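Complex shown without one protein chain; remaining protein chains in place.
Chain naming follows the written order as A, B, C and D, and within any one chain the residues start at number 1.
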Amino acid sequence: MSSAETAAVTARRMPSLSMPVLLAVCYVALPFVLGNSFWLQVSVYAGIAAIGAIGLNLLTGNTGQVSLGHPFFLGAGAYAAGVFGQDWGLPFWIWLPGAGLVGFGLGALVGPFALRLRGNYLVMVTFALVFIGLHIFSNWSAVTGGAAGRGISVPVAIGPIDFADLFGATRDQCYFWLVWGIVGISAWLVFNIINSRPGRALMAIRDRELTAEFVGIDVSHMKIAAFAISSAVAAVAGALYGAYVQYVSPVEWNLLLGIQYIAMIIVGGIGSVAGGVIGAVVITFLPHLMREVAGSLPFVAVNQSDGGLITVFALNQILFGVLIVFFLVVAPGGLARAVSAAAGRLSAPRRHK
Amino acid sequence: MSALLQVRDVGISFGGVRALDQVSFDVEEASLFAVIGPNGAGKTTLFNCLTAAYRPDRGTIDFKGGSLLGVRRRDLAGMGIARTFQNLGLFDKLDAAENVLLGRHSAMQCGFLGAALQFPAVRREEANNRGKVAEIVDLLGLDPYLGTPSAMLLYGIRKLIELGRALAMEPDLLLLDEPVAGLNREETARMAEIIRIIRRRFKTTILLVEHDMGFLMSLADRVLVLEYGCPIALGRPEDVQKDPKVIAAYLGTEVPA
Amino acid sequence: MALLSLNNLSVRYRGASLALDGVSFEVPENAIVALLGPNGAGKTTALRAISGLLSHHGGGEVGGSIEYDGRPLTGRTATRVRAGIAQVMEGRRVFPDLSVEENLLCGGFTRPRTGLGSGLDEVYALFPDLVGRRQDMAGLLSGGQQQMVAVGRALMSDPRLLLLDEPSLGLAPMVIQQIAGALNQINERGASVLLVEQNATLALALSSSACILETGRVAITGASRDLKDDPKVREAYLGQGVGAAA
Amino acid sequence: AELEEVPGFDGETITLGIISPLSGPVAVLGLPVTAGHEVWFERINEQGGIAGKYKVKLLTEDNANQEALTVQQYNKLKNQVVSFSQVFGTHTTKAILPQLRTDKMVVAPASFDSYWVHDPNLLPVGATYQIMAVNAFAHWLDTEADDDPVICGLVRDDPYGEAGMDGIKFVAEKRGLEIAAEVTLSQSDQDFTGQIEQLKSAGCEMVFVTTVPPQLARIVGNSARAGFEPRWIAQWPSWHGALLDSPVVDYLEKNVWLAGEGTEWGNQANSPGMAELEADIAAHKPDQAPNVWFVLGYNQARAVTAMIEKAVAHGDLSREGVMNALATMDNVDFGGLIGDYHYGAIEKRNPPRKSTVFGVDREKPFGLKSLKENFASPEAAEYSY
Partner (left out) sequence: MIDFTKLIFAGLSLGSVYALIALGFVMVYKATGILNFAQGGLLMLGAYLAQYFINGLGTTFWIALPMAMLATGLVAAGLQRTIFDKLLTHPAFTVIMATWAVLIVLEQVPITLFGYDFLNMNDPFGLAMVSIASVQVFTIDLWTLAFAAGSVAVLAVFFFRTRMGLAMRATASDPEAAIAQGIEPRLVHATAWFVAGMLACLAGVMLGGGSRLVSPELSHVALRAIPAVILGGLSSPLGAVVGGILIGIAEVLTAAWAPTLAPWLGKNLHLVMPYFLLVGFLMFRPQGLFGQRQSGRV
């Protein structure tokens, strides 16, 4: 048994007190520190990805149902935001939960497929879901604008508080607070689930499905619920994405996105809420940071025609691939574990000798 | 008063293999009933039939007066049936307490919404059940192992955790499949002791499969012997042990202690 | 002369304390040696060190040496299997989606093709229960039947040194006797056996010498005959009427 | 008077942004477009820069033809540039439109959506896909078609595919013709036999096709196998020089036209711009193969230069200044490389109505010979956006 599993246990424990304080300070201060820069926007994307990753981690990390189908639910959420918020003109506090509900319903529809399938075959059904989703998104023009895509301009105000314009802050700053606020809420909710009866049942299903039934767990119900909740969270992330970017088209909800989400939870830490968030931040920032680094290397050219051994893009992709493999090989428990191991030598889990 | 568990004419085959054939027996309330027999005789299969893991081709199984056939696996816990597995059925990444706590699953109510929002009632329920778990952990002496994923623990400990999880289900009928296989003498003795305590304290009816005859003799009230799926003897342990058919099929000439 | 000797062997698993701490013992040519000890004493670890599987469990040798056939035992497991070391792993480990016969053939992977047929015959003679199940997936067998496959698979390579990790696990008393017979048989043919067992009575009855480990150290070694009568051993490992403890 | 410093202008250098697919399947187009920009601005810089004194610097980012990435790259660059000399792709440009409005940023889109014509934040160049299709189709009707032509479409299911088909439908309507069959294909199609059989069974005499070169090769290959030989009119991006060496070249020469614009590669007689272009390539990028996408970039850069010059003339390089320059800009002459664009006030903008129909000829430098050059059909003049 690898020590990755210890991580799964440790990661589920509450972080110590100094951590929340630090996070709160970052939450408030970062938009000011980053000013109106590009990096602030990347942080908003990272936040949106974090929400999606928290959802996926519940399904894949905690319930053991590997899904590449996340883009489908993200996309559905974005279009739901467009329909509810823009076409129907509903307010923020309706279109956002509404998108979540749509995701919930779709997840509940897809969930039953997972009941019959395991392992690689389940992965493949979710893989097919991405393509089926693309087909629906490119053909259902009334909702999605067809292959050409659609604009999404929706209100983000709860009563008098407008998240697009908080005390004169810029749109990006406001979105940072909004998105990361929702990250916090989702993290809290999912954390609670994981550490209670239903969450334990999910993990039981992951570890040993048959035995789970013998302790009285309704496996079908639980799996479908896991799909539905994870999809609901994904749809919320998708809705926020649509609202922030203001335009979406079907090609975005592709397989690569699904793979990226899996990468997030693997790199961050499987089955831990913090892991999903850390992974999302890393995977979102990585290409941009690497672009900064790669661009200043001597043998690298911005594009192929400029000579140089290799283009920035190619190098970027290669580094990206290499880093993922590196994380997999070197930090199999994910960064969450590496971080908690580094930070928490004091509160190391008790281990028999 | 009728027996807690009544098995009548149960049979099941897999392809050409007849794993159980015309098996009938009663298990009285609060007794310890043992099943023995050569490898592949159908003991685990019998357990599987009792716990809805397999559906027998023929026969009836009644528990507390109602039929167990057609019952869904997940409802067994609620009906008061718990089991352990020959190959261990622990949740590998969870620690001892979480494994045992999962035994409380069907006794608890909390759903996703309640869990997510942590209503006070949910917290209370969680605390109460964690209390029960602590008692069991204490009873089995599992304290030192908390916090370690069960897969990383020693075999003997893992067997105890699995027993603890079954106990947490507060079953009326407890099925134990080879509880002391792979345990050393000391651990075997401890397991025997624990089983006695369980019987004394909770009046649990126990159905048990084991190859360790010494262990069985001291515990069992009645013993059923299977061979190739067929019952060849049923009776008190002392009698069964002397039965020439049993000696020929199962025990062999000399009995290792 | 010793076929196998462990000299002051220490093993540490990654991030854990020493699992073996200066262990030395010998398996003479053509002998059955029992390796006993409570759970967690390091028996499996010792077998892994001999078979070269330690690295798969995040373990490495940290000291001492192992000699086999007069030479230091190094190299990968495959090399050691080819040199005649076969093993029954802890926990059966049959290939669940291979048929019984395929499982056995895997055991003969390093053996010349010509020997496979007679190897199969021997295994089926030892475990007649398996004959009717040759084409069935090993994963469908009962626990004890799987253990038979595991033991049979190890015998398939026609080993010079057979490592057995709890071969009696889950087996009916009769089958245990059969296996005991089989071990004596291959011993008579000139092979040596290193036997790890919880069933100390059986192990001491079968073996000529024994070594008892406790928390990674050798506690007692000696001829099995003597150990059987040693009061300390009797109390700790043999104990009469196990169930009567209460 | 000294020009005021603004984001993207430090008093000496004018910085322009480029967002283009430098990777992924569309890089084959994005790379030459970007090269076109580079060559043009190297030449401008060599001549002293815009207005003779302001050197131009390009900041290039890759969008892999994905909108999310485009938005991110746009945001990364927007505070460092005066305007964007290129943003590649229709859907990617749509993705940043809302921000262009708030930021008052001007972008030259490297795509031909007709919607661009009336957008005050966009500086398009060249004829639209609609016009190119209209002219090519009209040319076919006027030359090859019989009285009752069976016309069909095989188009990609995206804005690129739909744009050209709109032009075909427009002409068909004007001339009272029916579209006999309209079949779609997609980026990941590999075979096309199903579609071809449909077209064949509909008896198509002309098939308008929007696709990309590897797919065109397969489409005509399978048509050859099926013995299906209509007049294919392919939209401009379906062409690539590599097709000349492919086994389908015979079929291409016989049956395929390209709905494009400008002149034959190397034809300096009809187009002074071509001489200029070839000289610039020789000077700055001798290994550049003949490529229409390069020409697009080159022309975009020329239009952007005209706009920035106007802004400099107004003495205002701020975003408002650039938008104002765009709104008050004159016609830009592309030396016959493409049709002249009438810029200026947004409602009066008029994209070129002229375009060119090419046939395939393996003897020509780029494999294309013009069948009818720089002409406008009556329908093209009528087409309204």
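Definition applied: a residue touches a chain if its C-beta (ideal position, glycine included) is under 8 Å from a C-beta of that chain, and two chains touch if they have at least 3 such contacts.
Note that the structure is predicted; figures quoted are calculated from it, not measured.
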Exercise for review: Could you tell which one of D:Q73, D:T93, D:Q195 or D:T305 touches the chain left off the display?
Suggested key: D:Q195
Exercise for review: Write down which of C:A2, C:A16 or C:L140 is the residue touching the left-out chain.
Suggested key: C:L140
Review point. Looking at C:S5, C:S157 or C:Q198, which residue reaches the missing chain?
Key: C:S157
Revision key, fill the gap. Touch assignment to the omitted chain, from A:V156, A:A263, A:M290 or A:V339, lands on A:A263
Exercise for review: May I ask you to list the residues on chain C that touch the chain which is not drawn?
Suggested key: 51, 53, 56, 76-78, 81-82, 87, 89, 93-98, 102, 105-107, 109-110, 137-140, 153, 157
Practice item. Go through chain D and note every residue touching the omitted chain. Key: 23-25, 27-28, 31, 157, 183-186, 188-195, 197-198, 200-201, 213-214, 217-218, 220-222, 224-227, 240, 242-243, 245-248, 251, 289
**Study point:** Absent chain, residues of chain A that touch it
**Key:** 2, 60, 66, 113, 116-121, 123-125, 127-129, 131-132, 134-136, 138-139, 210, 255, 259, 262-263, 266, 304, 309-311, 314, 317-318, 320-322, 324-325, 328-329, 332
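Everything that follows uses one rule, which is that only the chains that are shown with their structure count from here on.
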Exercise for review: Would you identify the chain whose C-alpha centroid lies closest to the centroid of all protein C-alpha atoms displayed?
Suggested key: A
Practice item. Determine the centre-to-centre distance between chain A and chain C, using the mean Cα coordinates as centres, and give it in whole Å. Key: 48
Review point. What is the distance, in whole Å, between the centres of chain B and chain C, each centre taken as the mean of its C-alpha atoms?
Key: 29
Check your understanding: Tell me, which residues of chain A touch at least two other chains?
Key -> none
Point to revise | Footprint of chain A on chain B - complex, ascending | key: 51, 53, 73-78, 82-83, 85, 89-95, 98, 101-103, 105-106, 108-112, 114-118, 122, 125-126, 144-149, 151-153, 165, 169
Review point. In the complex of these two chains, what residues of chain D are touching chain A?
Key: 22-23, 31, 34-35, 38, 60, 62, 64, 66-68, 71-72, 75-76, 79, 90-91, 94-99, 157-159, 162, 285, 287-288
Check your understanding: In the complex of these two chains, what residues of chain A are touching chain B?
Key -> 1, 5-6, 8-9, 189-190, 192-193, 196-201, 203-204, 206-208, 210-219, 225, 229, 271, 349-352
